[in-house]
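Note that this is a trimmed complex: some chains were dropped, and none of the rest were shifted.
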Amino acid sequence: MTLPTSLTGVVPPVCTPLTPDHEVDVGSLVRLVDHLVDAGVHGLFVLGSTSEAAYLPDRHRRTVVETVTAHVAGQLPVLAGAIDMTTPRVRDHVAAVTAAGADAVVVTAPFYTRTHPAEIATHFRALAAASPVPVFAYDLPVSVHTKLPGDLLLDLAAEGVLAGVKDSSGDEGGFRELLLGARARPDVTGFSLLTGAELTVDSALAMGADGVVPGLGNVDPDGYVRLYAACRAGDWEGARAEQERLCALFRMTGAGDPARMGGSSSALGAFKAALHLRGVIACPTTAEPQVQLSPEEVGVVGKRLAAAGLL
Amino acid sequence: MTLPTSLTGVVPPVCTPLTPDHEVDVGSLVRLVDHLVDAGVHGLFVLGSTSEAAYLPDRHRRTVVETVTAHVAGQLPVLAGAIDMTTPRVRDHVAAVTAAGADAVVVTAPFYTRTHPAEIATHFRALAAASPVPVFAYDLPVSVHTKLPGDLLLDLAAEGVLAGVKDSSGDEGGFRELLLGARARPDVTGFSLLTGAELTVDSALAMGADGVVPGLGNVDPDGYVRLYAACRAGDWEGARAEQERLCALFRMTGAGDPARMGGSSSALGAFKAALHLRGVIACPTTAEPQVQLSPEEVGVVGKRLAAAGLL
């Protein structure tokens, strides 16, 4: 399908279910997509951080995009991450995911290298020139160790290089300046501003965000769809109640003992444990070298699900 | 060839010459290898940071390893970087570079993800299990945003997981603790400790380092070979004089204007400009999205070469 002029709504970053021997579990992936689509989400984002894109070999990445685009068959747009270190390597991923059917690509600034804003601009321009589909910027300083400058994003939007941004910087003040900057510039049109901050979606939509890319949306897509609808209807009290329920649910991401594992293992492990407990995926394994949640830690996830009315 | 029990000496991280249209310039690469081998270096490290590995698509990486291993034909060991974000992706690179002939692989901790020491240990263990050749750890906090803990490295050495480490952390005190720790542990044998700190090679060798992996060694391999020989001969005065000459030469890495480009563009651009000026490679282009040095900045590189007696 062709991406809408400006992407809006709930666009979950889709988890990548794995088998116990670390292959993509295609059957579970399809069930997860149905779980999301049936809840009424407005788009899907595959191969993002929540999808464990950083852990997936190229053949797994291809399987994921092909499976999801084939299954949704144009019912809703599928964005695909093209996560790699620099322009030439990202260009290959852009070619691969678009060949596999992605409707848009999502790209970070260069990482691993020591990078200058002028190089970031060159990077996005080169990738937009090479991509047959729209390019979204992915602002994720916790991984990329660079914050995308707001003025640069708006300049690239005005040039037609970028179709939108997924802001996972956690910097709500900066995101608001971006929203207001986009509104103030007549040369910026059809630029989709999506927040990845799943705890402040009501705030972001009140500020004027176009949509949300919530990792927790894998676990409770209905909740995020209700939250989005409440905001769009101007029901801010209802939105806040729904958001607060989701905030309580989000605490599952701290289930893993920080003395024993990193933050990715804990958060992604919790999402997958929850999807497994809810019967959506067959196996909660996360990719190597992540540490798996213990039974007690999975029990914490289960309690959060139960408290949120999801078990 | 089989890697020696403990790798020693000068092991330059080989630059990757590119054509003006950003393909690997195989002819220039072969000339660069000859330039290094003729100077008497003791090994070659391809696909490291100085090789622009972060910028090279998989097909370029394969070309580099195949070209270099075929050309040196076992005269000296070829180590190859397998630089990617996590275990499954690195595993594919290990398979690719060893199929292409690498005698050892060089691997960082996971990056882009939020990682715990237990996950780093799992990562190296899984890769050693999968690799047909020895595995070296690459400690590069400026890129990976994690410092490899010394005790973990020694434990992995004792287990037989790691054959050595390339320490580019810039933390000479920590490197010395690692050297002394390795010497103090009878269960650590044949563990090769190489410094990537090209300005303090005399110090590192005096402390007991086995060798050096100097990016600047592309430009002046003879200098580093002389420096290594002086240290091994206990001629510390001679070593210091040679090292200081190389420190002056190293200032070329600051040739690029920091208002206009990042540190990678400046340093890698300077190395390639110097190789071009010295007639070793055909074209000084660095990979996208790096900013190219201006003629004036190339002039600064030329002056450094001239002052070091290399033009």
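As written, the chain order gives the labels A and B, with residue 1 at the start of each chain.
Heads up, the rule we're going with is that contacts are C-beta pairs under 8 Å (C-beta built on N, C-alpha and C of every residue); 3 or more make two chains touch, one makes a residue touch a chain.
Remember, it's a predicted structure, so these values are computed and weren't measured experimentally.
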| item | value |
| --- | --- |
| Number of identical chains forming the whole complex, with 2 shown | 4 |
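Going forward, only the chains that are shown with their structure count from here on.
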| item | value |
| --- | --- |
| Between chain A and chain B, centroid-to-centroid distance (C-alpha), Å | 35 |
| Complex interface listing, chain A residues touching chain B | 22, 54-58, 60, 83, 85-89, 91-92, 110-116, 118-120, 122-123, 126, 142-145, 258, 260-265, 287-291 |
